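For this view, one protein chain was removed and the others were kept in their places.
Chain lettering (A, B and C) follows the sequence in which the chains are written, and residue indices restart at 1 in each chain.
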Amino acid sequence: MKLRLPLILCFLCGIFMIVQFFVPPFTGVYDKLLNWVMIISIPALVIGLTSLIKLHSNRIIRKTPNMPYSTVAFVAMIVMALSGLIGGTGQGTWFEWMFKNIQVPMQATMFSLLAFYIASAAYRAFRARTLEATLMLVTAVLVMLARVPIGDFLWQHVMPDSVLQWKANLPEDVAGWILNVPSMAARRGIILGISLGAIATSIKIILGIERSYMGAGE
Amino acid sequence: MSFWEKIGSFDRRYIFALIALTVIVPLLIPIGMPITTTNEVKSVYDYIDALPPGSAILVALDYDPAALAELYPMSIAMLKHAYTKKIKVIGMTLWITGASLGDVVMREAAQGIAEQDKDYAYLGFVPSGAVAIMRMGQDISAVFNVDYSGKSISQIPVMKGIKNYKDISLVVDLAAGSTPEAWIAYAGTPHHVPIAIGVTAVSAVGYYPYLNAKQIIGLIGGMKGAAEYEKLIQARGRASVGMDSQSMTHIAIILLIIIANVSYFVIRRKNKKEIES
Amino acid sequence: MSVSRFIFIITIIFGLFWIVSYSTAQEESQEPIEPLRPASNVILTDTPNDNGKSISMRWDVSPDDDRVSQYIILRNTSPKEGFAEVGQVPTNTTKYVDEENLVKGTEYYYRIRAIDKKGEKADSEVFGPIKPVAQWFNTDYKFIAIAVIVFGGIIVYCIYSARHGREFFIRRIAGLEAVDEAIGRATEMGRPILYLTGLGGVSDISTLASLNILSRVALKTAEYDTPLLLPCNDPFVMIVNREIVKGAHIDAGKPDTYKEDNIFFVSDDQFAYVGAVNGIMLRERPAAIFYMGYYAAESLLLAETGNSVGAIQIAGTDADAQLPFFIASCDYTLIGEELYAASAYMSREPLLLGSLKGQDWSKFLLMLSIFLGVIMESFATGFGLSFLHWIAKFFTAP
Partner (left out) sequence: MSEIIGIWIAAGLTLCVFSFLYKDNLFYRFAEHLYVGTSVGYTIAQAWHQTVVKLVWYPIKQEGDYTVLIPAAIGLLMFSRFVPKYRWLIRWPLAFMIGVSAGASIPRSIQSFIFKQMEATIQPLNSINVFIIVLGLLCTLIYFYFSTEHKGAVGVASKVGIFFLMVSFGAAFGYTVMARISLLIGRVYFLFHDWLHIVK
């Protein structure tokens, strides 16, 4: 029962959503169901945070070497949460100030480190060891040159006027062609394949064949 | 050890320094390389430009601070364009990290050209992406009964007469994740509302099939796309300023790849000869 | 399945599509096209394929449209007094869909008011009555309904027949041969093997696929007595990994060589995890590294370090954005769906095999439709043979 009832519910919700797509008068139930799902999904936003909170509080309680850092994290969390809950989140609040001046710069900077790593990886790991990898690297270099101003800039400085009259922005055009024609074709293949896979997974979920998301247990 | 062998083994911090230099120097000493506009971006601009004043667009700011460098300039450029054309803008987000960011972005773009609630509204965040998009197809006010600041939506003048996608001339999704797919499948195709997207360069390549199938009217990709939009509205902003650095760093990385591969082949040939002899 | 049966089924399916699309083509051509009427002429229609709560209207703009600032839609349940505003549209608009609290089956009357910038109003005549009606099947979507049944049917059929013991053929997957080769090399060199299951949780499809491949790798390493290191970033995945490797050692008949400490939790923070794993690579210098599962930005940091220690690297991921980096820095990469196929190939689990087979059949139908469709379209436009449009028509979703 602990498993069967939720599986039946999942089946009913799934079948209803499929049928509703083809039967317009079902919109009343459909609207209500969607409202419900939006509300049901609210706790999902914060449930992932609990493991982080647990991790840091454990470190503090057990006085591990990481304790000072975890304390920073914990204090920051409480200050941020309380200022938002009490003072609001709108313009001119403490919450917004901290968001703008602490959270934004740090998150943005963390990811900007990847610029350095990608350069170092380009140097140390990206090798044309097979024909496929070679083709990929050549396309990458072409796109990197042509999709930023330097491609056209160099072209227009190197080529004689007669060539420029024919094609003033050839690098950009070539990159555009790659993206719109061969690369697009491959991506379309990927989309079709992934969609069929997603449909298969959805069918398995609705029929209760795929139930790993329900977790183990009776 | 030959030159080509040595070159493969130096500290990667030299590469870090090279990248830092190629970013910083062009910012300090700009070259001002001309920016070519592509059809993908121009079609978004043209579509918004041709909308009659008073039509409404829905702008979903589905990104977080990690994508700020790419999506902030294009959001500002696109919103400014819409505001100056007297188009009503309804902002929202499907990313909880985007909730505060959206508020800031909408306000900054509006500075001096548009007024909150009169010319634009910011509705804030709603959970469960695709489900919310579907529900908005029936009734936006069922998803957002109040705006970001908690004001009842019925008291916001700009929302008057806007019930669902039928009253929206264009949905723009500025996204750092895969929300454009949800907008296409749950709003664009079934409700016949045109969709334009602005995405980070990482995911831009994957959206060309939708452009080709006319499921999206245009595609603004990364900082370069933003720079193109800035050029189209003739306002040199953050993205345009960054293009020189972008160009120089690309050249640096291309050279790194070439040097590394030459070294790889030289060493490989040498090793082969050694094995043969 | 014999060739003739296969051709028979294909013919039947396409025949069905053809009949349905041909019959609708006939219907459409019989509909009369209404001539354009003079300005201010409002055409009211019940919105087709809806739930009976919507009226569509079209009109010709006022001849002074450039003076008009907006049009206001007025509605009433009688043609006389009491018209109230239900919506407004900007100038130069010629259509509107009214969904404002309409009651199914009630008669409504409409008029359209133009307002200019000075506030001057001009009302159209009253049009109507019109009744909103509901439809029980959205006929626009009939082909989508067929597709849902066909794709769904194929997939369900394949899964059930796989469950009832039917053997399905799956081709060799080139990357999997490299797996054995890499394990062999590690054994020769006497160095460990590093296996990473990615950032995904225990129920993610890519993680599950990775675990299936792990069970094969673990079996081989247990046979050859090669150490297998598994740093994890999810405690649940770690537990499952331990079960799998332990099981492999038992299957290989060497339960005593299983070392639980080789499978350990590192950190759930993305960058901390990368730092720790890179450290392991530099210290242990594994001869082979496997990256199977879901990866994000850390892919290139890991692959770079793995490359620098000279390991054979084999990757497999469905994370599109990370594939280029794996391809450029690894010796072999399983691309997207290949990862799932590899896992089905190795595990021989009926559910996975059946579903893969069902997708393959559906994919085959799509390929065939593209191939025939393109040829038929070319002939259709080239020689004006309009009856050849039916495949294209089938896929034209409104």
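As a working rule, a contact is a pair of C-beta atoms (placed from the backbone, for glycine too) under 8 Å apart; a residue touches a chain by one contact, two chains touch by 3 or more.
Quantities reported herein were computed from a predicted structural model and do not represent experimental measurements.
**Q** In the intact complex, which of the depicted chains does the undisplayed chain touch?
**A** The chain that is not shown touches these displayed chains: A, B, C.
**Q** Among C:59, C:83, C:151 or C:195, which residue is in contact with the omitted chain in the full complex?
**A** C:151
**Q** Would you mind spotting which of B:7, B:31 or B:146 touches the chain that isn't drawn?
**A** Within the whole complex, the residue contacting the unshown chain is B:146.
**Q** Taking the full complex into account, what residues of chain C touch the chain not shown?
**A** Touch with the absent chain occurs at residues 141, 143-145, 147-148, 151-152, 168-173, 269, 271, 275, 320-321, 323-325, 327-328, 335-338, 341, 345, 356-357, 360-361, 363-364, 366-367, 369-371, 373-374, 377-378, 380-382, 391-392, 395-397.
**Q** Name every residue on chain B in touch with the hidden partner chain.
**A** Interface residues of chain B facing the absent chain: 13, 16, 19-20, 23-24, 27-28, 66-70, 72, 96-97, 99-100, 124-128, 130-131, 134, 144-146, 148, 150, 152, 181, 184-186, 188-190, 200-202, 204-206, 209, 212-215, 221-224, 238, 241-242, 245-246, 249-250, 253.
**Q** Can you name the residues of chain A that touch the chain not displayed here?
**A** 2-3, 6-7, 9-18, 21-22, 33-47, 49-50, 52-53, 56, 69-70, 72-85, 88-89, 95, 97-118, 122, 132-133, 135-144, 147-148, 175, 177-196, 198-199, 201-203, 205-206, 213-215, 217-218
As a convention for this text, only the chains that are shown with their structure count from here on.
**Q** Considering only which chains touch which, label the overall pattern as line, ring, star, complete or other.
**A** Per interface graph, the chains form a complete graph.
**Q** Pick the chain whose C-alpha centre of mass, unweighted, sits closest to the average of all protein C-alpha coordinates shown.
**A** A
**Q** Is the number of contacting C-beta pairs greater for B-C or for A-B?
**A** A-B
**Q** Taking each chain's centre as the mean position of its Cα atoms, how many Å separate chain A from chain C?
**A** About 15 Å separates the centre of chain A from that of chain C.
**Q** At what distance in angstrom does the C-alpha mean of chain C lie from that of chain B?
**A** Chain centroid spacing, chain B to chain C, equals 22 Å.
**Q** Report the inter-centroid distance (CA atoms only) between chain A and chain B in whole Å.
**A** Between these chains, centre-to-centre, one finds 13 Å.
**Q** At least two partner chains per residue is the criterion; list those residues in chain C.
**A** Residues 320 of chain C touch two or more partner chains.
**Q** Spell out, as numbers or ranges, the residues of chain A touching 2 or more other chains.
**A** Only 27, 110-111, 118, 120, 124, 126-127, 129, 137, 190 qualify.
**Q** Would you mind writing out the residues of chain A in touch with chain C in their complex?
**A** Per the stated touch rule, the residues are 18, 21-28, 51, 55, 110-111, 114, 117-118, 120-121, 124-127, 129, 132-133, 136-137, 140, 190, 192-194, 196-197, 199-201, 203-204, 207, 209-210, 212-213.
**Q** Would you pull the chain A residues touching chain B in the complex into a rising list?
**A** 27, 30-31, 34-35, 37-38, 41-42, 44-45, 89-91, 95-96, 99-100, 103-105, 107-108, 110-112, 115-116, 118-120, 122-124, 126-129, 137, 141, 144-145, 147-150, 152-153, 169, 172, 176, 179-180, 183-184, 187-188, 190-191
**Q** Can you list the chain B residues touching chain C in their complex?
**A** Those residues of chain B that touch chain C are 52-55, 160-161, 163-164, 166-167, 189, 202-203, 206.
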